[in-house]
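With one protein chain removed, the remaining protein chains of the complex are shown where they sit.
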Amino acid sequence: MADTNFSNEQMLKLYESMLRIRKVEEQLAKDSKEGNIPGAVHLYIGQEAVAVGVCSQLSDKDWIASTHRGHGHFLAKGGETRLLMAEVYGRDTGICRGRGGSMHVADFSKGIIGANGIVGGGISITTGAGLASKLANDGSVAVVFFGDGAANQGVLAEALNISTLWQLPVIFICENNGFSEFSPTNTVTAGNIVDRAKPYGTACETVDGNDVIAVWQCAERAKLRALRGDGPTLIEAHTYRQRGHVEAEATFLSKKYRDSQEIENWVSKDPITLFEKRIVDAGQAKIEDLQIITKAIEVEVNEAIEFAEKSPYPDSGGNEQQYMFT
Amino acid sequence: MADTNFSNEQMLKLYESMLRIRKVEEQLAKDSKEGNIPGAVHLYIGQEAVAVGVCSQLSDKDWIASTHRGHGHFLAKGGETRLLMAEVYGRDTGICRGRGGSMHVADFSKGIIGANGIVGGGISITTGAGLASKLANDGSVAVVFFGDGAANQGVLAEALNISTLWQLPVIFICENNGFSEFSPTNTVTAGNIVDRAKPYGTACETVDGNDVIAVWQCAERAKLRALRGDGPTLIEAHTYRQRGHVEAEATFLSKKYRDSQEIENWVSKDPITLFEKRIVDAGQAKIEDLQIITKAIEVEVNEAIEFAEKSPYPDSGGNEQQYMFT
Amino acid sequence: MAKKRMIQAINEALDGEMQRDHKLILFGEDVEISLFGDTKGLVDKYGTDRIRNTPISETVMSGMAVGAAAAGFNVICHMMFGNFMYTGFDSIANQASKLRYMTAGQISLPIVYMSVFGGGRSAAAQHSDAMHPMFMNLGGIKVVTPSSPMDAAGLLRASIRDPNPVVYLQAAGRGGELGEVPDEEFVIELGKAARLRNGEDLTIVAIGAMVRPALRSVDFHATKGVGIELIDPRTLVPLDKEMIFKSVRKTGRLIIVDEARDTCSAASHIASLCAEECFSALKAPIKRVTVNDIAIPYSPPLEKNVLPNEERINNAVSEVLEFV
Partner (left out) sequence: MAKKRMIQAINEALDGEMQRDHKLILFGEDVEISLFGDTKGLVDKYGTDRIRNTPISETVMSGMAVGAAAAGFNVICHMMFGNFMYTGFDSIANQASKLRYMTAGQISLPIVYMSVFGGGRSAAAQHSDAMHPMFMNLGGIKVVTPSSPMDAAGLLRASIRDPNPVVYLQAAGRGGELGEVPDEEFVIELGKAARLRNGEDLTIVAIGAMVRPALRSVDFHATKGVGIELIDPRTLVPLDKEMIFKSVRKTGRLIIVDEARDTCSAASHIASLCAEECFSALKAPIKRVTVNDIAIPYSPPLEKNVLPNEERINNAVSEVLEFV
């Protein structure tokens, strides 16, 4: 694991942020199974260190865009648990008033451009946000999270080219979680994704996506580069999707597409467990401190669920077209 | 210039093929100026060594797809002068019966998938033709010509990825002629185009696109690779567009976008002049032999013009939708 | 005849065609394992040369279909959700729909672009569009919208055997619907509508997933003595205008139920055709029951509210019948 001299407080903040995502999604996994959620849910469990490591570098004025697997990014960037929960539940109190749902959680007041139902869809949008950052010259950067599968969309090449030419403050974060839906990455992806930056002369790095400190540091380098005017960086974070591509996949898939051993291996490298051990081993916190945080998050999640459940469904009240145009 | 031990006959064949393109297009330049051509014409003058070097490696069963600047590829692959000419003139005797025009000359009986009005449009089509070649296992390869500008279309990345994964017998030929319309290549293109193959592990080479022998050899290597089952190759051929992006550009552009010195420099490296000198210097032909070829081509072009001019315009005869569906 | 689910009917039709036509290939994202079940098991029988997973690269996929078809193969390009056709739209709109014409018929392009379309399952705006009008407007693409397991199979066979580019749109989330499917292999000709109910008082034309609520409405009205003729065009390009015109000339009243957004929908077009060709027969305004020019919402009550349903059809029926 990457070295750091973070204060106890900083370490606990990272821990808390990862744990929040985990607990929210464990709840959503249950909810999905119980049929409480109207649409599909793609969980981020196992990848939390990436969102948290990166977003801890960012403030509300920085932009992030994300994927169909976007709850983690939303929460790590400061999106509120209950607004997310209510959205996934399809309620009027959700962050998008039930219009978007799990794949579209967004909070522009926090710089969260949003999750996206189109694989690769955030890449061009973030390039544009990066252009805005550059022109506004306000010290903000634009970050896009996308999967290994999304790296095969041609738009990545276009975005790398133009953002490098224009020296845009964009950070491209590819979360290589081993699968593009049910296809192992190497069956649909030639070569190493990180290398795709090189022909353009774009800066690039790989990082252990289960090590939140390493991700944090890597994102910091990219951010400094962006703010210095040195243009974009492509980061490939290696991690693993511990749950299905989509909750409920077991109910419709006719075959297994990975073996349990592989999952177990990666679970043993779980980013939160690893980080927990690290904090405790280094004496930066006691188990009890962590338990207090855990409890608080559990309360937060429960309150969020209650909030969502008690919230009304949206009603367009005869004005269906509201929000189409301003 | 690249060494070779071609027979005199082979050398003259290459010469003839380049000269045919040149003479046809000099005629079209005149025609365009005189208003004889209904649509836009993009001339290939200065780039002939690329089409000829590559297509001399190919037979009718091999596929090529090309660009808006596609007369040269059509002719080099064996398309008939008069069928091209009549097409550009919009006549019923044209290779596409006047439906396509300059940007869409195609002759499938010769493996010519055709020119294309969409920049980068041929890239995916050729990948599909290469898939067909591989599945048919008939020893054919699929070649796509595209410009430096087209290399910035994301489809190139997608095609490199999939054709490498599937080991398709595809040859990607990027003709870097210095401009993407009126933008110098480096103002819109980060890094070297040839390097864009590397992240995928795709074979790649650069070549002097004004040296027909070098192109020939480079294409031969790519073809052998493809036929061995080693997959695609990306070739970047450096050359220069001696005329405007489009004939008539002088009539509407408000600024110059390149200086005459640059043009002159490249004209002094004209592929046909260079090759002519080489043949004569090596004693592979006398000036008079070349003049005989020139005369013959001039006759061919004149006959083609006459053929085109005498040909009727197409008449859908009340059946407008003919050719939409079969 | 046996009862089968729509997805099974499609799967069997694909299997049969793969067996019948050795030049037939199919590729798309995760078609080997099959997200919807339509391509399930095929790779085991036909191998990865003929059934193959692609990277997530819709742009190259849709164009590869053009190239492989032009080079002599019969191609099914599986595009999963209809909204991803936007991502791969370039080669469909600029190449597939035009290449045969531009080359004066030098080639034919036997391609089927397959995907699901429409809403109803809280998949939200980027997975729920009904985008058939956009394909209908291209001119060079046939558009097929089966509404039952039997039609799904019979039209798919016809689409595959058709030498032209076809967009085959299965109603999203309706794969589990049951229906009678003949045991023997059968083909349903493209361009032939189905008259699902006969009636004298009113004609309803319903497309894809809209056929079900329309059927319910028609059967409900039948119990009240109102005779509604229900037509499922089955293919939107080519469109069986004659069957529609004949019915409208008989009933003098027309409602079109279409899951597309209203503006420039299939409903608009069919209405415009009848407004021209059946003018003298019309006894009431032509009504469209469509989606009100909106992105499809996620939340179930909102979504339910924007999609055409039995209630909205019933209301339209009343309006049209009461018109004087």
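As written, the chain order gives the labels A, B and C, with residue 1 at the start of each chain.
Throughout what follows, a residue touches a chain if its C-beta (ideal position, glycine included) is under 8 Å from a C-beta of that chain, and two chains touch if they have at least 3 such contacts.
Remember, predicted model here, so these are calculated numbers, not experimental data.
Asks: Need the list of shown chains touched by the one chain that isn't shown.
Replies: A, B, C
Asks: Which one, A:A106, A:I279 or A:I297, makes contact with the chain that was left out?
Replies: Of all options in A:A106, A:I279 or A:I297, contact with the hidden chain holds for A:A106.
Asks: Tell me which residue among C:L24, C:V116, C:L138 or C:L307 touches the hidden chain in the full complex.
Replies: Only one of C:L24, C:V116, C:L138 or C:L307 touches the chain omitted from view, namely C:L138.
Asks: Consider the whole complex, including the chain that is not shown, and state which of C:A13, C:I107 or C:A124 touches that chain.
Replies: C:A124
Asks: In terms of residues, what is the contact footprint of the unshown chain on chain B?
Replies: Residues 38-40, 90-92, 96, 98-104, 116-121, 149-150, 152-154, 180-183, 187-189, 252-255, 257, 313-316, 320-321, 324 of chain B touch the chain that is not shown.
Asks: On chain A, where is the contact patch with the chain that was removed from view?
Replies: Considering the whole complex, chain A reaches the absent chain at 63, 65, 96-100, 104, 106-109, 113-114, 116-118, 121, 123-133, 135-136, 142, 154-155, 158-159, 161-162, 165-166, 322-326.
Asks: Tell me where the left-out chain touches chain C, residue by residue.
Replies: 59, 83, 86-87, 89-90, 92-94, 97-98, 101-102, 124-126, 129, 131, 133-134, 136-140, 237, 239, 260-261, 263-269, 271-277, 279, 282, 284-288, 291, 293-295, 297-298, 323
Following the convention adopted for this analysis, only the chains that are shown with their structure count from here on.
Asks: Using mean C-alpha positions as chain centres, tell me how far chain A is from chain B in Å, no decimals.
Replies: So the centroids are 46 Å from each other.
Asks: Between chain A and chain C, what is the gap in Å from one C-alpha centre to the other?
Replies: From the centre of chain A to the centre of chain C is 36 Å.
Asks: For chain A, write out the residues touching at least two other chains, lowest number first.
Replies: Residues 152-154, 187-189 of chain A touch two or more partner chains.
Asks: For chain C, write out the residues touching at least two other chains, lowest number first.
Replies: In chain C, residues 54-55, 57, 59-60 touch at least two other chains, as defined above.
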